[in-house]
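All protein chains but one are shown in place.
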Amino acid sequence: MTLNQSDKIQDITSGGFDSEVTAARKNFGKLMTGLVVACVGIAILPLGSILFMLLKNGLSRLFLNFPSVFTELPPPPLVEGGGFSNAIMGTIITCTIGALLSVPFGVLTAIYTVEFGRGNKLSQFVRFCTNVLSGVPSIIAGLFAYGIVVLTMGNFSAIAGGVALSVLMMPIIIRTAEEGLKSIPSEVRQGLVGIGATNFQGVTSVILPATLPFIATGVTLALARAAGETAPLLFTALFSQFQARSLSEPIATLSVLIYNFAIAPYANQNSLAWAAALIIVVLIMFVSILARTLTARKIY
Amino acid sequence: MTNPSTRPAAPQATQSEDIVLRTENVSVYYGAFEAVRNVYLDIPKNKVVAFIGPSGCGKSTLLRCYNRLNDLIPSARVTGKIAYQNNDLYDPKVDPVEVRRRIGMVFQRPNPFPKSIYENIAFGARVNGYKGDMDELVERSLRSAALWDETKDKLKQSGLALSGGQQQRLCIARTIAIEPEVILMDEPCSALDPISTLRVEDLMHELKQRFTIIIVTHNMQQASRVADYTGFFNAEAAEGGSRFGYLVEYEKTESVFNAPREKSTQDYVSGRFG
Partner (left out) sequence: MTSQTIAKSETLIESSQKFNPVRLVDQIFYWLTVATALGVGFILLWIAWSLLSIAFPAIVKFNIGFLFSTSWNPVNDAFGALPQIAGTIISAIIALLFAVPLGVGVAVFLSENFLPTKVQTPLGLLVELLAAVPSVVYGMWGIFVFVPFILPFLQGIHRVFGWIPLFSTPPSTRQMFTTAMVLAIMILPTIIAISRDSLLSVAPELRQGAYGLGATRWETLTRVLVPSALSGIIGSVMLALGRALGETMAAAMLIGNANRINISLFAPASTISAMIANQFGEASGLQKSALFYQALILMVMTLIVNMLAEVIVNRFQQVE
């Protein structure tokens, strides 16, 4: 590879030693700059359009009869008004279940790979599995939760939705927790050993607290991803027109509501979908910014 | 066995005193590499013992054997016997955590925990099962480490906010608080300025009333100022070409510096080394 490059550097100079950049070379540069700027323009266009449409359609629906979208239940077809209070609750509930399952599991795994087994075979295996897991299509996480929860419990439920989301959150949490643990200088670990602390005492009292900003970042990033996921919830949490009364029954979520209402042929449901989409995107943006500020608070 | 390093290094200097740690024929390996070869050395109670010698002579490696810190390096292997109160430190029945509670350590770079000054001291004590008056212990430890006057008004501040010299004294206070019998110091002043160094050295004189101290240092003046006994280590090329460290001589500090038995010690202490 390196050899190759030096060949190419020679290519550039072999045209002669005149120090002036020829017109052809200048034009080549101008052309390429133009192309790249065009690329940026084309890439920004859809994003701009999405944000604009979200604000236009979403805001207008939010303020149409404010604050009913936050307090009312989803409307049946051909009925005006309505809201998605149950879906907001459902998104919070399923994401919380996902976090409750994946955070302890992910953090403990990261503690093993960094604190106990750094570089050993099991850690490498975990690293490999984490990478594979992060590439698992989200719909397959949904089928997995369907297979192990829905079929066992006999019905669709918030728990099944949470299980599906936890599979998707896990790799994010493992990675950020590992990153955080690795940022703790080895001197601190030696100090802990030096005063006769056991690994448990050292990790729980000193190392984990110092890693907290990273873990918080991982959790918020994972939540941001989970909040927008739809495919894994389609056959786990399903949907519900009503407020959920228990975790073992189908539950509405914002993302599934967007899907159902966006493909429905009713204008009121379509506009509610836009409003829900706006709320999810704002939520995710907020959470991402939160994650950044959390990382900035790190000790090391 | 004609190798010079196999000579048992003069334990007679310490025969009349209580011995805390007995080192018998200890060698340390990192994988196939032999870092220290065949060390015999006894540490007397309530004295300061200094290990000096050029880099790569294995003095820090040996120091880390005394609280089993080498356990943390997967490839490290210790042979021979280190006896502490008639128990072999490396006896499989011994929990290394128990060893470290009795043999504390201060490291080369100050490494306070990312906690408040107060918690830095209280944490170690709590971990070691201390149930008494914590405020009193923190104050006593900080006073012993000559840090109380500077920190008494900011005990809730982070230990990381202190200056380097203060951080190192905080680490000493943290070690004192767990009441070990032996304190190991691995070049404790190498990251400090001269004034902080002086304070830590003064501290050692006071601490040896209560503790036995083993200090590794690059600084010969420091060894001559603080140590009662000094061990000089050197490195030598082994058969395969790699170098191994060994103990050249171990005597009262005055005799090491004024009347060394070995030529290499003479060369080292007079600055004619290498």
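As written, the chains take the letters A and B, and residue 1 is the first residue of each chain.
Here, a residue touches a chain if its C-beta (ideal position, glycine included) is under 8 Å from a C-beta of that chain, and two chains touch if they have at least 3 such contacts.
All of these numbers come straight from a predicted model, not from anything done at the bench.
Participant: Among A:89, A:143 or A:212, single out the residue that touches the unshown chain.
Facilitator: The one listed residue touching the chain not shown is A:143.
Participant: Among B:25, B:55 or B:85, which one is in touch with the chain left out?
Facilitator: The one listed residue touching the chain not shown is B:85.
Participant: Of the residues A:113, A:190 or A:240, which one touches the chain left out of the display?
Facilitator: In the complete complex, the chain left out is touched by residue A:113.
Participant: For subunit B, which residues reach the chain that was dropped from this view?
Facilitator: Subunit B touches the chain not shown through residues 84-87, 89, 91, 93-95, 97-99, 101-102, 128-133, 179, 181.
Participant: Pick out the residues on subunit A that sit against the missing chain.
Facilitator: 1-2, 4-5, 8-9, 11-13, 19, 21, 25-26, 28-29, 32-33, 35-40, 42-44, 46-47, 49-50, 53-54, 57, 105, 108-109, 111-113, 115-117, 122-123, 125-126, 128-133, 135-141, 143-144, 147-148, 151, 167, 170, 174, 198-201, 203, 224, 227-231, 234-235, 255, 258-259, 262-263, 270, 273-274, 277, 280-281, 284-285, 288
What we mean here is this: only the chains that are shown with their structure count from here on.
Participant: Could you state the distance in Å from the CA-based centre of subunit A to that of subunit B?
Facilitator: For subunit A versus subunit B, the centre distance works out to 49 Å.
Participant: Quick check: in the complex, which residue numbers of subunit B touch subunit A?
Facilitator: Touching subunit A from subunit B are residues 67, 69, 72, 97-98, 100-101, 104-107, 109, 111-115, 123-124, 127-128, 160, 171, 174-175, 178.
Participant: How about subunit A: which of its residues touch subunit B in the complex?
Facilitator: Residues 185, 187-198, 201, 205-206, 209-210, 299-300.
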